[in-house]
Each structure stands twice: as structure tokens, then as C-alpha cells.
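Dropping a structure here in C-alpha cells format, bear with me for questions.
Note that this complex is displayed minus one protein chain, with the remaining chains in position.
Take a look at subunit A:
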Amino acid sequence: MSTEQAGPPTGAGPAPGGGGAPPDAAVPAGAPLAAAAPAGRRGGELAYFALRNGKLVAGLVIVLFFLLVGLFAPMLLPHGPNEYDIGPQGAPPSAELWLGTTRFGQDVYAQFVHGLRSTFLVGLLGGGVAFAVGMVVGFVAGYRGGWVDEVLNMITNVVLVLPTLAVLIIVAAYLQARGVAVQSLFIGLTSWPWAARSIRAQTFSLSSRDFVDLARLSGRSSWKIIFRDIAPNMSSYLFMTFILLFGGAVLIAAGLDFIGLGPTDGTSLGLMMNQAVNWGALQLGMWWWFVPPGLGITAIVGALYVMNVGLDEVFNPKLRET
């Protein structure tokens, strides 16, 4: 997302080191303004504040932990998540089976780590699709204005007021084979409107800025103006939008799974909770069946939101505490 470091040779002078001239090296690393940092070190400055931001680091650690578990733990397991009679039925957590078993003798730990995988997949795909659609619609509507904006805004508003959950339930119910990918696609296609609206608003305000006006005067194409002049100036905003969409997609997927419209060919954290409730885990006090998936979803989405707040502080000098 940052275009700073990738300057072509045309930009930098022939002088060694190009960007920052020697006198600028005197600027202290912790200078409060992004402005004060020498040219080539803007990324370094962001990293400086990022590493010192407790919220960001804590959120990142939690998310990375679950991501790594989701990625690698399934590989280390000898059996799949839905295989029966891995252990005794309904056994509590033990040294061999860390999270116990379900009423069918399935390994809860195996389901959990596979579920983490699909949770990240849904977040990445669903959030990614919503982000892409939201960006295109938001940029075009905000930059073009006029009737293009009217039409796109109307579509955005229509999708925004659709009872999303009802639509997803109907769609999910009609699809015969449901996979994580299809589920993510539908989540992505219904959750983009707010992103589009906020990107549109940002684009509106940025496209009235002077440097965009000058770029227009030079006859540059609209796409170049959008991606070179407008988008880089809201890159932190875009990044945070993606994080929120990611978290949102995970939550919607969990909700769908929980009411039994999850993937038919695998497992997910929401599906685990669905089964736990369906087979009386609550009444039987089998907490190891429903607590881990619930905790997993809460931890991931919560950590993403905390990360988002931390990122906001990193990108916005006014919010920095250090």
C-alpha cells in the first residue's frame, strides 16, 4: 500500500542516497510529525510507532497466533476434523485429546484448528471481495460524480438496506453444495456498501484537493488520478476498512454457520457451535465442545478491532500517545 519507498530512479537525484540529504539525519527518530522524517524513512517511522503501540502489537500477536495455528496445526494431525471415534464419546479434555471429544467421538481440537482455517479463509475472501467491490464503486462514484454517482449510490443504498441476513439465508438454503469459498463470495457481495459509501465520501473530499485539480489540468487519465493521487492519500483508511470488512465477514459467517447454513463439506467454528447446540452440549455440560470455537471467534474479531484502533493511532499523528 505504501508507494513511498518504490520511487523510480527518475525521482531520486544522482546523489548517493537520493532522498534524505545529510542535514535531515539530525531529525530525532521520535519526531511527532510525519513531516519531520526524511524522505526515505517514512516507512521506518511508521514501523517505529507501530512497534510501540500496545494495541496494535497485542492484536497482531493474537491474530498471528491463531493464523499460524490454523495454517500449521491441521498438518500435524493424523486424522480429519469429522472422523468418528477418535476417542471415547463425549470425553472431557485430556492429555491425548487436548480439547476432548464430541458426542460422536470426534476430536474437538482437530475441528477447532480446521475451523480456524476456514474462518481466516472466509475473512480473507469475503472481506477481500467486499473490499474490491467497495473500492471500485466508491472511487468511481466519488471521483466521477454526476449521474454516475447517482446510479452507483442508488445501487449502494439498495444493497445497504437489503435485509442481508435474510438474503444470505435464502441463498444458502438454495445452494446444494456449499463450500467456504461460495459462502465468502456471497458475504462479500452483500457487505460492501458501507465501505463503498465511506470510500466515496473520502474520494469526494480528496478529489476537491488542489493537487488533484492540477493533475486533472494536466490531462491525466481518471484511473491514474484515482490510483496515484487519491488512493495513496487514504491508504491507511483503506487498510483499516479491509480489517473491519475481514472481521465483519468472519462474524457473518459464524452467524450463518450457527443457524445451520454453513459449509456442507468441511467444518468451521460456527458449525462446531451449531452442532454443539444441536446435540445438547449445553444441557450435558460439555463446555469443551462450544467454548473453544466461541472463544476463537471472539478473540480473532476482537483482536482485529483492537488492531484497527492501534493502526488508527499509528497512521494518525494526532492520536499518538508516545
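As a working rule, a residue touches a chain if its C-beta (ideal position, glycine included) is under 8 Å from a C-beta of that chain, and two chains touch if they have at least 3 such contacts; residues count from 1.
We take it that contacts and distances are computed from a predicted model.
Asks: Can you tell which of "Nucleoside ABC transporter membrane protein", "Acetyl-CoA carboxylase biotin carboxyl carrier protein subunit", "Peptide/nickel transport system ATP-binding protein" or "Response regulator" UniProt lists for the chain that's not drawn?
Replies: Its UniProt record gives the name "Peptide/nickel transport system ATP-binding protein".
Asks: For the chain left out of this view, which of A:A201, A:L214 or A:I259 touches it?
Replies: Here the residue in touch with the unshown chain is A:L214.
Asks: Name every residue on subunit A in touch with the hidden partner chain.
Replies: 3-4, 7-8, 10-13, 15, 18-19, 21, 24, 34-35, 38-39, 42, 145, 209-211, 213-221, 224, 228-229, 232-233, 235
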